[in-house]
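Every protein chain of the complex appears in place save one, which is left out.
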Amino acid sequence: MTTTAVRATHALDVPAIRRDFPILETIINGHRLVYLDNAATSQKPRQMIDALVAYYTSQNANIHRAAHTLAATATERYEATRQKLARFIGAPSPEEIIFTRNTTEAVNLVASSWGLANVHAGDAIVMTQAEHHSNLVPWQRVAEATGATLTYLPIDDGGMLDLNAAHALIGPRTRVVAITHMSNVLGTIAPIAEIVRITREKAPGAIVVVDGAQSAPHLPIDVAALGCDFFAISAHKMLGPTGVGALWGRRDLLEAMPPFLSGGSMVGHVTFESTTWAPIPQRFEAGTPNIADVIAFGASIDYLDALGMDAVRHHEREITAYALATLRARHPALTFYATDDTNVRGGVVAFNVRNVHPHDVSELLDGRGIAIRAGQHCAHPLHTVLGAVATCRASFYIYNLSEEVDALSEGLAEVEKVFARAIARPQA
Amino acid sequence: MTTTAVRATHALDVPAIRRDFPILETIINGHRLVYLDNAATSQKPRQMIDALVAYYTSQNANIHRAAHTLAATATERYEATRQKLARFIGAPSPEEIIFTRNTTEAVNLVASSWGLANVHAGDAIVMTQAEHHSNLVPWQRVAEATGATLTYLPIDDGGMLDLNAAHALIGPRTRVVAITHMSNVLGTIAPIAEIVRITREKAPGAIVVVDGAQSAPHLPIDVAALGCDFFAISAHKMLGPTGVGALWGRRDLLEAMPPFLSGGSMVGHVTFESTTWAPIPQRFEAGTPNIADVIAFGASIDYLDALGMDAVRHHEREITAYALATLRARHPALTFYATDDTNVRGGVVAFNVRNVHPHDVSELLDGRGIAIRAGQHCAHPLHTVLGAVATCRASFYIYNLSEEVDALSEGLAEVEKVFARAIARPQA
Amino acid sequence: MSEQNPLYQDIILDYYEFPRNRGRVDGADATCRGHNPSCGDDLTVSVKVVDGTIGSVMWDGHACAISEASASMMTEAVLDTPTESARAWVRTVRAAITGRGESDPAIDLGDADALRVVNNRPARVKCALLAWETLDEALTLAAAIESRAHTADGDA
Partner (left out) sequence: MSEQNPLYQDIILDYYEFPRNRGRVDGADATCRGHNPSCGDDLTVSVKVVDGTIGSVMWDGHACAISEASASMMTEAVLDTPTESARAWVRTVRAAITGRGESDPAIDLGDADALRVVNNRPARVKCALLAWETLDEALTLAAAIESRAHTADGDA
């Protein structure tokens, strides 16, 4: 890849990066798009889009099952992304990477294949109060099917995982610890390595499943250093196409797991009576995979690699600190839900404007071309804990500028003007 | 859509169509690509590719959960494909269409959600000998999990489903009839409406699941007229992107089915203790879907609609008849496995060259830029029935020309020359 | 009023800031909850029917300005009207907002006419309709309870 945005130093060249993202030129409601909904999905660099076009215009073929040139090339390129992703997240081997549709399917794969085979009545599944539904509902279903119990590790006032509670609540009955690396509402980062240490000590038979949907796009990831057993991601949140996710799993666990979906490509030999399974990772990739998008995702990983994940993290710490400082200073009617300490948080910022429903905030911002998200962000239980019916969420990425934070602030000033009388009332 | 290839008459304007498929200009091993591997995956018109590019360069956003303009537009366009597809296959309502990754996942959805809840020990699951692994292995797993038995309807010498056997073998214990509409090896078309009639009469409690992976791209489909209960397709075989499939299911059945995958977007309300499910189709679409590709698939459906599926079918009957006549006339060393009657077959042609392994045939053809497939085409059991270790498979689509059949024939002449001595021996 | 966004007209903001009939009806015949999971709108409508006429109706909960304003307008519109006219109101508002279905020409929407601003905004149509659809459900429920009570009387 030759990206114009590569820099040797720690600072991203944001204007150069922005030139790689054609959508940032879009005019929304008469204004240049200010895209602050990156926790929902990121925008895409032309390098990824070009890879898709190149694939469909000159390389398209089904993989794995044919010797013709197009098919052999497509197979190689598909497997190349597996290698890139393994390197990107520090996986010991590409065979431990399974492509899925998204994080949700990756978690379902673990819950269904490992969970239903290994979780028994009376076992405990431990999660946190901050889980996204995708790393929560599948485990509720495992608990229902097996008779296991559910435990939720509490978060503190700063939105941080309470490690004392982890010490107290992870125990010999614990069979699964399923935990979000970075909260998609609070932006806070869970101390995974520490949780793994506690789990290994207190519950040696338990697996630690990490939902990396929000962390992999924004933090340097090394699954070997984290020490966890499974790690799930979504390509669409990290400059990649929609329709691709991945599960990394420890080889010994994956090799012992029964298939998840079944059909073509995941079998060894099939007879009318019975079937043998292919080795990993094929065993878990039934049917024609999302070939084009997996190949294009390779270009996204190249792009992030070229920037350097340290530089990405550095940029996001800066813009998040600027955003928190600016919004707190200029908008006293705002409530925030997590610590400001960018050592332990990323660029997802949830907030509320006193007495104004998040939907109205996002509506008024949208009128100015500013895209934020309003709602419960697939985290209903967390919102109960926060005592908020819903929240506004602004979330940053590599192409966001401090000027866009300023635009957000101006937009909030409009909200404050329109809803001045409601805001003036005490908190409802 | 404005395609240059629209014609009011019954004949496709193949040269005009070819101009819409940029990959057909590709040079493979010094020769212009002759793509005859359409049963594996089809090539893509620029209209589909353009839709992808347009989405990522100016419309990309996550759907369903936000009110900002990009997200609202993406949601509308995603749902528009659901409507188009419902119309395309004659589904009574778009809500009965569930987007999956591919046919394989669609069948897994039915097998897992309906099958595990409704199939019991002693019930029979009836398939055919011609099933693709994707409509076979998931049912083997249901049988294993539930104690049901497996029955395979035989095919006759012409590769046609034996209806007498269906009368004899579908009975009161039958709970599932899973059947491929068009064989991906033989090209033969199963009489679905007749199978449905027999099933309703003999086994009123059974569902009929149709694997439409090979039929939807090539035949006019009307699921209401077929009378089946579920119908599965893959977009990548019908001019669409990889990573999208769909399941159509009867509303009353879908509404009574438990979720398949779980996570974001498929829930009603989630608490720490339990969860309610969203109505169909959302209940079956967990997590961020393959938004871009579903939207782009809409362009593929538009393209096929503009051609007219009757015209598509007409073209394929013609080119298939020409291919069978040409190959039989010029290549006496070839064995075929199915009837030549294009009334009951489509454009998938399996064959073998006496004493030459299919892999070698495909290798030599590939040297001339001709892409066919060699192997067992994810139908191991069928190959046992055919008495073939593997087969060569040429398969046609809207852009194939009779000149390409001639090129195939010339390529086979080279095979015959290279392997002359082996071919001269009696059949091994 | 916002210059940029026509949604936030004074009349809507006024209803939002000064809610009418917010709370729960004591001894309600029917109470229904309307939920819009995508944005978190969550409204409860309670109603008491006296001799076929809506004797009390209130709404409660938290939702966006459009939803809450619409809920207040709804209670003002249907209070003291026969349940049949309340149903006609629901249909008429639905037709005004979505352009689909029949409206009752006899009904003058009055303040509720402002809800038309959500036209062509699918994500906001749900908000504007939430209280009305929930009222509709509550009236159906009240009627069902009533008819069951009558059947029970008849049986006795």
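Each chain carries a letter (A, B and C) given by its place in the written order, and its residues are counted from 1.
Going forward, contacts are C-beta pairs under 8 Å (C-beta built on N, C-alpha and C of every residue); 3 or more make two chains touch, one makes a residue touch a chain.
From a predicted model like this one, the values you see are computed outputs, not experimental measurements.
K.L.:
Over the full complex, note down every shown chain the hidden chain is touching.
P.N.:
A, B
K.L.:
Looking at the full complex, which residue from B:22, B:358 or B:381 touches the chain that isn't shown here?
P.N.:
Answer from the full complex: B:358 touches the omitted chain.
K.L.:
For the chain that got dropped from the picture, name the residues of subunit A it touches.
P.N.:
64-67, 72, 75-76, 267-269, 278
K.L.:
If you put the missing chain back, which residues of subunit B would it touch?
P.N.:
Within subunit B, the residues that touch the unshown chain are 29, 356-360, 363-364, 367-368, 374-376, 383, 389-390, 414, 417-419, 421-422, 425, 428.
Operating definition for what follows: only the chains that are shown with their structure count from here on.
K.L.:
Hey, which pair has more contacts between C-betas, B-C or A-C?
P.N.:
Contact tally favours A-C.
K.L.:
Using the average of all C-alpha atoms in each chain as its centre, how far is it in Å between subunit B and subunit C?
P.N.:
48
K.L.:
For subunit A and subunit C, what's the span in angstrom between their mean Cα positions?
P.N.:
Centres of subunit A and subunit C (C-alpha means) sit 39 Å apart.
K.L.:
Give the residues of subunit B touching no fewer than two other chains, as numbers and ranges.
P.N.:
65-67, 267, 269
K.L.:
What are the residue numbers in subunit C that touch two or more other chains?
P.N.:
Touching at least two other chains: 37-39, 124.
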